[in-house]
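A single protein chain has been omitted from the complex, and every remaining protein chain is retained in its original position.
Labels for the chains are A, B and C, by order of writing; each one numbers its residues from 1.
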Amino acid sequence: MSESTTYTGFWQESPRPGILGWLLSTDHKRIGIMYLTCIISLFIVGAILGLAIRLELIAPGETIMGAQTYNATFTVHGIIMIFMFLIPSIPAAFGNLLLPIQIGARDVSFPKLNLLSWYCYIVGAILAIIAIFSGGGAPDTGWTFYVPFSTQTTTNVNLAAFAAFMLGFSSILTGINFVTTIHRLRCEGMTWGRLPLFVWTLYATAWIQVLATPMIGITLVLVILERVFGAGLFDAARGGDPILFQHLFWIYSHPAVYIMILPGMGVISEIIPTFARKPLFGYWAMAFSSLGIAFAGSLVWAHHMYASGMSDFAVLIFSFLTFIVAIPSAIKVFNWISTLYKGSIEMAPPMLYALAFIFNFAIGGLGGLALGAAASDIHLHDTYFVVGHFHYVMFGGGGFALFAAMHYWLPKFTGRMYNHKVAVIGWALLFVGFNVTYMTMQAVGVAGMPRRYYDYLPEFTTLNQVATAGSWVMGLGLLIMFVNLWRGMCSGRRVGKNPWGATTLEWEVPSPPPLENFGEEDPVVTKGPYNFKGVVADEY
Amino acid sequence: MSEETHVPVPYRTFILIWVALLILTGITVAVSRVDVGALNIWVALGVASIKSSLVIFFFMHLKQESILFKIGLLTMLVILAIFVGMTFLDILYR
Amino acid sequence: MSIEHRDDTGARFGMWLFLYTEVILFSGLFILYAMALAKYPAEFSDASHKLNIYFGSINTLVLLTSSLTIALAVSAIQMGRIKQTLILCWITIALALVFLINKYFEWSAEISHGIYPGSEQLAEMGPGITTFFNLYYFTAGLHGLHVFIGGTLIGVVAVMTAKGKVTSDRYTLLENSALYWHLVDLVWIFLFPLYYLLYH
Partner (left out) sequence: MNPLTNPTAQAVDEVLIYIFGFSLILLLGITAVTIYFVIRYRRSKNPEPTSDVAHSFWLEAVWTLLPTIIVLTMFWYGWVNYVGLREVPEGALEVKATARMWSWQFEYPDGRRDNKLTVPVGTPVKVTLVSVDVLHSFFAPAFRIKRDMVPGMETYVWFTATEAGTYDIFCTEYCGLGHSDMITTIEALNEEEYAEWSKPAAPSGEPRGLIVINEQGCTGCHSLDGSEGIAPSLFQLAGQTRRIVVNGQTKEITVDEDYLKRAIRDPESEMVEGYDPMMPPYDSATVSDADLQAVIDYLLDKETEPAGPDAKQLLEENGCLGCHSNDGSIIVGPSFKGIGQRQVTVERDGKKVTLQVDAAYLRRALLDPNGEIVEGFAPMMPAADYLPEADIDTLVEHLLQQTGD
């Protein structure tokens, strides 16, 4: 690729020069890069807050912050990580970068709407940050905004809830765009059976974004109205029902878990075939299990509420349905592992992250079984076991999938490769630190430590100290990973079209891809997405 | 990527639908004056569903749209029914 | 080399998806309504009597008619009758205004009776009636907001039609605004019997 040392693809080609060329760009890749930048920045903020939470818990009693600060810290950590990092992470950042290229399109169906969606995201994020520093102080409700506490606290819940509303609106617009794009803009020959699995998972995710997100919108609006007008729709003294809030909240927020994890599964389904040089095992099972998870995921919200005072009959039904959702997830794990069978496996950094994903997700999923069963959930609910469990799924799953995607696709979009040895060191520290931290949290939860405690009884001290030490290893791993990726992007070795020997359409265009992706002629697809015959990896 | 162009719907059809909607509105009001117990709310919802079907299929041209639009609407309605119905599992048995 | 990419069906499909999100948005309030109705059937019936059925019925007629006019406007633009399209659009907007003015008088009357969210008079009527009116104000308020947005949207499209930017072979904008307007009508079709016509 010597002739292209100055080639920079979409990074330079733009109707407008400079910063406006980015802020007013409707190019899906530029919007994707803007999302990625914001998401990673907010992730770093959230991670620092997370480390502060762990540091506070290094010993019983007050160590580095008081109770109010602690409550605000875990609330802001939750709001940032859920609404501003995980939900938009893979769908909005990598979905935007990849979806059109992978289906052979030049852009999404509604490029202007796509930009608007990014602005909604930014406005939401800015409002949330203003909420921390203004009014009655940073919100202290937890990211769940449970009533009646959220309607009574004097902290700045109104603005934070409105910020979450804006972020939800951004998510809806992205969802609408993706569903339409996948239906309307597939190139010639790109049948449903030839869609890369990442696209399938984005498709399932986009439907959840469209059909579930409005529910959190109206719920948060009602919390604001409750605070402003004192309406009492969730206030038992005025005829309301506080448990109904939890229903409305989880009707969205449980499917939201799948918004966070499904695209991650899609990423893993792309990476594993590439580094095993084998087609993904059970393509249709994988495709349909994504749709199955998306659908069944909207049937199980009340499994967050077994101890809430909900009816026992509802516990019965929701517990049953919860176990049904476990099955498509299990199928995915088995299919990924079967893909490895008799493959030609290369342990490149993306593959390491992908395998770590499977391990972490398996632990998270299996821990979910104990939470899905009614009797055992009664003990584990609202303890640190839950905190450990959802970090296994969200961070060990969604987060690791994002890191896998960054190691896999950033060379494509920057045209440069990072240092592999350093990447492996970062991965190892992250993986070990992660498991030490969250496995210990699960243990301390089984022992009975409730969540959202800034102070705890002395009997929980040892395990908390181990978890805190683990968080430092994890922090170091993250630091090494980010620095390595950054240096790779700025000054790494240049790569050609297809450094990994992968098969989907994005690897057939130059790195980085040009504006409108495919030059003069639209691509024509003639084979399935994971046909490795004759595909050779470029040297780098 | 097929482009479906619609034949314009004649004014007459729309006006007929409008008359039907007005008649159905009258029926809703009339039925609400008769006491049939818990059935009232179901009759009201039933008539409202018929009215909305007319609006969706004719005014909103769903009749002319491809199967994709219809499946999409069905999906949304199924999810909606799940949200409402399964919340009742708690409220009615508490 | 920006390519002119046009996909009218895609645009309509996107609009439908957006309408689904609107339906789910309203459904949050309808879920609360259903649960409260199951809990306080008699109180809801009493509260329903306090609403003015004439205001409700007139607004129903107004919205159904506006739905007709905007549907006719779409047919008109398809047939290239720009002038008729414009007239129909303006009638729709006028009906939207009638609806909002009607709503204004209805709400003023109720508020003057001390019935509004958070009022003490409402609290004295007991939890069932309080819940009914809270839901009524929030649902009708959200609906009113949609009437306003829909009317504005149609106004913008009408201006664009007058300027020749919306034409007989490029009318997706009008079609999508009409879809949005029909949604406003659909919500009201359910809102009307559930709030105004509840008898036991």
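Simple rule for what comes next: a residue touches a chain if its C-beta (ideal position, glycine included) is under 8 Å from a C-beta of that chain, and two chains touch if they have at least 3 such contacts.
On a predicted model such as this, the values are computed, not experimentally measured, just so you know.
Counted over the whole complex, the shown chains touched by the missing one are A.
The chain omitted from view is touched by exactly one of A:L24, A:A236, A:V483 or A:V524, namely A:A236.
Within the full complex, the residue among A:A374, A:A428 or A:V466 touching the omitted chain is A:A374. Shown as candidates are A:R54, A:H77 or A:K278; the residue that touches the absent chain is A:K278.
For subunit A, the list of residues touching the undisplayed chain reads 67-68, 71, 140-142, 146, 148-149, 152-154, 235-237, 241-243, 276-285, 306-309, 312, 315-316, 319-320, 322-324, 326-327, 330-331, 333-335, 337-338, 340-347, 355, 358-359, 362-363, 366-367, 369-370, 372-383, 446-448, 450-457, 530, 532.
Please note the rule applied: only the chains that are shown with their structure count from here on.
Chain centres here are Cα means. That of subunit A falls 36 Å from that of subunit C. Between the CA-based centres of subunit B and subunit C the separation comes to 15 Å, rounded to the whole angstrom. Touching two or more other chains at once are residues 1, 68, 76, 79, 83, 87, 91-92 of subunit B. Those residues of subunit A in touch with two or more other chains are numbered 183-185, 211-212, 215, 241, 244, 247. Of all residues in subunit C, only 7-9, 12-13, 16-17, 20, 23-24, 27, 30-31, 34-35, 37-39, 41, 53, 57, 60-61, 64-65, 67-68, 71-72, 74-75, 78-79, 175, 178-179, 182, 185-186, 189-190, 192-194, 197-200 touch subunit B in the complex they form.
Subunit B makes touch with subunit C in their complex at residues 1-6, 8-11, 14-15, 17-18, 21-22, 25, 28-29, 32-33, 35, 37-38, 40-41, 44-45, 47-48, 51-52, 55-56, 58-61, 65-66, 68-69, 72-73, 76, 79-80, 83-84, 87-88, 91-92.
Within the complex, the subunit A residues that touch subunit B are 183-186, 207, 211-212, 215, 241, 243-244, 247, 251, 298-299, 302, 305, 309-314, 317-318.
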